[in-house]
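Comments concern the structure below.
For this depiction, one protein chain was excluded, whereas all remaining protein chains were kept in their positions.
Let's turn to chain A:
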Amino acid sequence: MLSLAQEDCHEHIIELENISFSYRDQQVISDLNFAAKERDFVGVIGSNGAGKTTLLRMIVGLLPVENGDIRLFGQSIRKFKDWERIGYVPQKNTFNPLFPATVREVVLSGLYNNKNLFRRVSKSQQRQCDDALEVMRIQEIANKRIGELSGGQQQRAFLARALINHPDLLILDEPTVGIDAETQAGFFELITHMHAHHHMTFLMVSHDMDMIEGYLGKTPKQKNGKIQFYVRHSHEIQNCEEQNLQHSLT
């Protein structure tokens, strides 16, 4: 009764169904099942080689799903087209630091998707960019080259790019790698604030146990080096669950 009421209240955002993946005859992921709902914060941990990056690349469509299925917003990834609903923050080292792009150009690129092909950047999109820069408090460095920024500023720029479309799902791949402890703490605070105040589901891949523990409030355990999921519902979700519980009892 309770679970049915919960499903009515919160949409499933990510569902992994019997996911397996092999690379050159070596099983990397085997029979993985998981589901995350609206506004969940999901920490994905696992030792090196556990298949975290492989799983993430499958979820964002960079690797084909060969065995099992991934559903995003209830739709099989094989037919999924609404990529603008997903914000993606890659690992810090995936871009060329000498690339001649300003922070503004990078943030605006979050709007370049299959639905905006051929279209010029409009004034309202420029305003969206200004808003994203303001939320991340990086408007002063909007015209600086992305490669000239510190690691923390670059992460904020990539977060702004991921947020410009107001995504329903934000995926973060090892967001604190290569960033000093102080900047990590600031970034963590920012993520915490966003989870509490924005209507978004978070999926964060990290090998940083302390970070996951700090946010999820429980000690993660790694079982045989396999992928583990740790989920925290937002405060509002807990309220909703209480409402559902009351509703189901009456």
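Note that in this section a residue touches a chain if its C-beta (ideal position, glycine included) is under 8 Å from a C-beta of that chain, and two chains touch if they have at least 3 such contacts; residues count from 1.
Note that in this section contacts and distances are computed from a predicted model.
A chain of this complex does not appear here, and its UniProt-recorded name among "Sporulation protein YqfC", "Putative aldouronate transport system permease protein", "Zinc ABC transporter" or "Cytochrome ubiquinol oxidase subunit I" is "Zinc ABC transporter". In the complete complex, the hidden chain is touched by one of A:S109, A:Q139, A:T183 or A:Q228, namely A:S109. Per the touch definition above, the residue from A:R145, A:H166, A:H198 or A:K226 contacting the chain not shown is A:R145.
What chain A contributes to its contact with the hidden chain is residues 60-62, 81, 83-84, 86, 88, 90, 94-96, 98-102, 104-106, 108-110, 112-118, 121, 143-145.
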